[in-house]
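Here the complex is missing a single protein chain, while all its other protein chains stay put.
Each chain gets a letter, A and B, in the order it is written, and its residues are counted from 1.
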C-alpha cells in the first residue's frame, strides 16, 4: 500500500507541476511576432543538435550502470521535460517585465536556452545518479533551474561577462551544485554496493551518448554567436580532438596493464568541449583551442584516477558519473582561460575585441577636430573585463555550492522517498522490469520473486540459495 | 526445400518490384528543373531529421521485442525502401498528369513526402509486428501506399483540409489500417506466446528509437510550412514536453507498486507529437499545444493499461506496439482539435486565418466605392472549414478500416508464407542468427540444434530436457 502511495504521490507532484506550467505559460507566454517568417538568429539545425545532446547524449551517457539503464535514459527524459517547461517560465520572469504586465515570448531561441537550462540539471543528475528518487530529482531540478538562471543573469546581464558555450553558467554550476547535493546526500552504503558498475553492453549504450555529445558539441558552443560561429565550431572541434587523443594516451599510461579505461573514454574525451566553451568564439588561433583540449583531457583522466576516489573517501562526496572531472574542473579551466583571453583582448583586432567584448568599447571618444563622439561602450579595460570574468566564476562557484547544499537538505526530507540501500543504482524501485533482467548483471531478478512465476517453479528456490555474482543461470 | 523456395519466392517478389520501379521511374521521372540551385521550399536539414525518424526512430522503437530485433530494424528498412520508391510513383500518378503524357519531378520535397508515405506503412507494421512475414508486409505496404495517398489527395486536394504534421493522413490512417489488418490476421496463438516481451537491453534499444522520434518530431510537423514553421516547432516541442510529463505521472499512478512502465515511456511520450500534428502551425498560443500534449499522454497511457488488453480479448485485435494508443487515439484527438480550431479561426488575425486556411478568404469583395475585387478564395466560413476537417477525418477512418480489412484478407492468402505459431515474435524464420542468441531470452537457440554443433555436445541434450524460461543454459 505504501508502495502504491509512492506512485500516486509522485504522479500528483508531476501533474500539479504540469497544471501550473500550463496556467503560467497560458497567462504569460506568446509566440515571437517574428515567428511567421524565420528571422531568428538561432539556426534551427543547431537547436536539433543541442536537442540530441540533451536527450540522447546525456540520457545514454548515463546508461553505463548495468542495473540503472531505464532510469538513466528515462528519468533523464522526465527531468528534461519538467525543467524545459519550468525554465521557460523562470527565464520569462528574469528576462521579461512579467511583473510589470508584459508576458514573454517563445520560439526557437528559447527552445535552445531551455535545453541549456536543463543541461545544468542533467549534469547535477550525473553526480547523484543511482542515489536519488525521481521525486528528489524533480525538486532538485525545480530549485536548480531558478538558481542557475539567476546566476547566469548576474554573470551575463549584470557583470557583462562572456561565456558563449556556457562553461561557467552550465557546466561549472551544474557540476558543483551536483557535488554539493551529493555531499549532503552522502550515504556510506553506496561504497558497499556491488551494483555500481557496468556490463559490456551497458558500456556500449553509454558510448552512444558519449559519441553524440562529442559530435554535436560544436553546435552547442557556437550556435549562439551569429558572427563568430564558424570560429567557435572549429575551436570546439579541435579542442575535442586534442582532448580525446590525450585521454587515450593518459588512460593507457596510468593502467597497470596498459589498457584503456572505458570510464575515461566515455567522459574525459568530452572535457575539451567544456574547457573551450567559454572562449570558443575568441581569436585564440586554432592551436590555442588544442591546448585547452589537451589540458582538459589530462586533468579529467587524472581526476577520475586519483581525485574522485579521494573525494569519496575523504570528503564523502560520491560522484557517480564523475561530473567533477568532466564538467567541474574543465569548467574552471574554461573560466580561467576566458578571463586570461579577455585580459589580453586588447591585442586582438579591434573588430574582434569590440565584437566579443563590447564592454571594452570606450564610452565616448574625442576625435582630432575636438568633437566628441558617443560610442556607447562601457569603457572597460581588457584587464578589467578579465577581472569581471573571474568574478563571475567565483560567484558561480559560490551560488552552486551554497545552493547545492541547501537543495541537498531539502532533498533529504523524507517526503521525497529516497531510495533504500538495496535499490541504490538499481531500477527496481522505479520501473516494471522484464522478467529476465540484465544479462550478466549482479543479481538474479529478485524483484519478480514475490509475485511468483508459475512458469518457473525452480526459480525461487535458486534465488534463495545462490549469491554467485555474474551469473544469469545456475544450477542444481 | 520448401524453406529454400520461400527465400527464392520472396527474393523474386522484391526483384520484380525493383525492376518495375526502375522502369516506371525511368520512363516517368526527372529532376526538378530547380534542382540546380537550391530553391526548394523544403529545408534539407529537416529532411534528414525526418529520415532519422523513419529509419532509426521507427526501426529501433520496435526492437523492444527480445527475439525480434533483427526484423524490427531490418524489415523496417526493407519496407521503407520499397514504399519510398513506390510512393514516388504513386504520388507521381496522383499529383502529375502522368496519363496525359507528363512525367513527374523528384527532389528533396519528394524525398520527404515519400518518407511520410512510408511512415504510414511503418505505423501499420507496428500493429502486426512479429505476426506477419516480410512478404505479407511488402504486399501490405504496396496496397497501403496507394490507399493512403488517395485518401490524402481527397483530404488535401479535394476537400482542402489542413494537416501540417499529417496526424490524420499518416497517423490515424496508419493506425486504423494496421488495426484492421491485425483483426483479420488474428491468431489466438499470439496470446499464448511467451516471446512477446522484452529483455532489459532490448528495451534500451527501443529507447534509442523513442528518443530520436521525440527529438525530431518538431521537424516532422513543421517542415512543410514555410511561413509558420517556427510556430509549428514550438507547439510540437511544448506538446511533447507536456505529454511526457503526464505519461510519467499517470504511468506511476496506475502501477500497483508506483513504478513506471517502459511501454508507456517508449510510446505514450510521443503521443503529443501526433496530437498537435494537425494544428501545429496554428495560433493556439503556447499553452494550447501543452493541453493537446497533456491530454494525449493521458489517453495514451490509459489506452495501454485498459483498452489494449480489452481490444485483444473482446475484439480480437492484437496490437503489438499499441499503435492505437500512440497513433490512433492521439490522431483522432488531433483531427478533432484541428477542426475546432478551424471553426474558430475567424477569431485569429486575418493573416493567420487566410495564411493557414486560404479557403476562408472570400471569393470576391465589394469595396466602399462599389468596385468588385476578386480575391480568389473559396469563401468558406470558419465553421464550414471545421466541418470539412471533420469530414476528412471520417473519410480517413473509413478508408483505413475498409482498406485494412481488404488488405488483411489479401495478406491471409497462403502464398505470402505467414509465420507459424512458434515463429511468432521471433526472428528465427527470417534471419540467420548468431549461435548464442538473445541473452536472457525465453528460448535456447533451438534453431541451431538441427545443424549440430560439434563444440557443444552437451547442448542438444539440454535443449531437449529443459524448458525453463529466463535461462540461457543450465545443466546437469
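Assume a contact is a pair of C-beta atoms (placed from the backbone, for glycine too) under 8 Å apart; a residue touches a chain by one contact, two chains touch by 3 or more.
These figures come from a predicted structure and were not determined experimentally.
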Residue in contact with the excluded chain [from A:221, A:269, A:320 or A:423]: A:269
Hidden partner chain, touching residue among B:10, B:93 or B:186: B:10
Contact residue for the chain not shown (choose from B:61, B:106, B:168 or B:295): B:106
Identified contact with the non-displayed chain, of A:17, A:156 or A:234: A:234
Chain A residues that touch the omitted chain in the full complex: 43, 45, 49, 66, 194, 197-204, 207-208, 211-212, 214-216, 219, 227-231, 233-234, 237-238, 240-242, 244-246, 248-262, 265, 269, 283, 285-287, 290-291, 294, 351, 355, 439-442, 468-476
Missing-chain contacts mapped onto chain B: 3-8, 10-15, 17-18, 21-23, 25-26, 29-32, 35-38, 40, 44-45, 47-48, 51-52, 55-56, 59-60, 63, 69-70, 73-74, 77-78, 81-82, 84-85, 106-108, 110-111, 134, 201-202, 205, 208, 429-441, 445, 455-456, 458-459, 472-476
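The rule is simple: only the chains that are shown with their structure count from here on.
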Rounded Å distance between chain A and chain B, as computed from the means of their C-alpha atoms: 33
